[in-house]
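After this line comes chain A, so read on.
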Amino acid sequence: MSESVLMKGNEALAEAAIRAGCRYYFGYPITPQNEISEYMARRLGEVGGVFVQAESEVSAINMVYGAAGAGGRVMISSSSPGISLMQEAISYIAGAELPCVIVNMCRGGPGLGGIQPSQADYFQATKGGGHGDYRLIVLGPATIQEGCDLMATAFEMADRYRNPVMILGDGMIGQMMEPVVFPEPLDLTKLPPKPWATSGNEGRKKNLISSIYLDPEELDAHNWRLEEKYRKIRENEVRYEILHGDDAEWFFVAYGTVARICTAVMQKLRRQGIKVGLIRPISLWPFPDEAFEKVIDRAKGFLTVEMSTGQMVEDVRLAVDGRRPVYFYGRTGGAVPTPRSVERRLREMMDGKVPSQTDYFDRVGGAAR
Partner candidate 1 sequence: MERRVRFNEDHCKSCELCVSVCPKKIIKIRTGLNRLGYHPAYVPDEDQEKCISCALCARMCPDAVIEVWRP
Partner candidate 2 sequence: MSQVTVFYGLYGSGKSEISINYALSLARQGRAVTVVDLDAVTPYFRVRDVREKLLEQGVKVVAPKESVRHADLPVLPEGIRRVLMHGEGDVVVDVGGDPTGARVLGGLRDALRPGARGLFVVNAMRPFSRTLDQAEEAVRRVTSAAGLPPSGLVSNTHLGDLTQMEHILYGLEFANSLGSRLGIPVVMVGVPAHLRSEVEKTAESLQGVTPLYLERYLLKPWETEE
């Protein structure tokens, strides 16, 4: 029998985290990511790990801060409103340079919103969310298998850069089922030591995990040192996929679930001889500017499709830098762009029926539905 298992996205990410050496998980229930907590509650004990359901997301992420500071390989997951509650501690974690993995199975917002899938936390994930100059490494898987493969990368990068890494999924990625093949469990004894951790100062000078710098000069230096680290990450950790970059003239730009929809539309249109391609950012921060350089000479235009009112499209515009028209199509609140509406929007763009360079939101009763 094959090694494949049929997994729900949430369960798969949890199992992948365990195989990537995660032994500590702190969480608080919120739909649509509860299967992660439930899976961890069941499985972590079997591998000598610890699961704690905290009293709130605020507390859970602070447990992560403590556990990461003490040297544990630690993960937390939540969905949009819960991630908002965690922003304070995420800022502390980034400031104190602690490694951890944060999963956001994004749902519709703002506020309590709804439990259906969304990508409206892109700004929060990639531009901050908490206070201060800091960056999360943000990865947006489009398949469950990719989510599993990125999990090991996420933990490895978190350790290497001593920085929190976010896996930004959406409810659809969390709830759907696909077959996956899991990597072999990591040998925990081979993980690099963490001499900076608060493990008790027997035989060495004491360690301090902190983000406090009251001297402006010191804080300035600290922030520029962090920025230097982020520069290295920008240089080395850009991840993306280009489909049909060799001949396409029109490009979808989409990540996660929406990239799957755009891919289906792309395939259909290509069968009709229309030269459509796709740029799929996998690292949402650092954003893959270089992907656009590779196709800019031939591209006639880019259609960014998101489950938001237009967030990643701003990064697309920065990358394209006015050289080509950038269009946008979005649905929000759990409404998922349908293949038909995406196709219609692309055709309008190709026919020049969409005002170029301006936001083109799907207005009430809009033709795109």
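Here is how the candidates were picked: all candidates are chains of the complex that A comes from, given by their letters.
To be clear about the criterion, contacts are C-beta pairs under 8 Å (C-beta built on N, C-alpha and C of every residue); 3 or more make two chains touch, one makes a residue touch a chain; residues count from 1.
Keep in mind that this is a model prediction, so the values were computed, not measured.
Here chain A touches, in this complex, candidate 2 (chosen among 1 or 2). Note for the complex: chain A touches candidate 2 at residues 1-2, 4-8, 11, 15, 31-32, 35, 39, 42, 114-117, 171-172, 175-179, 257, 260-261, 263-264, 334, 336-340.
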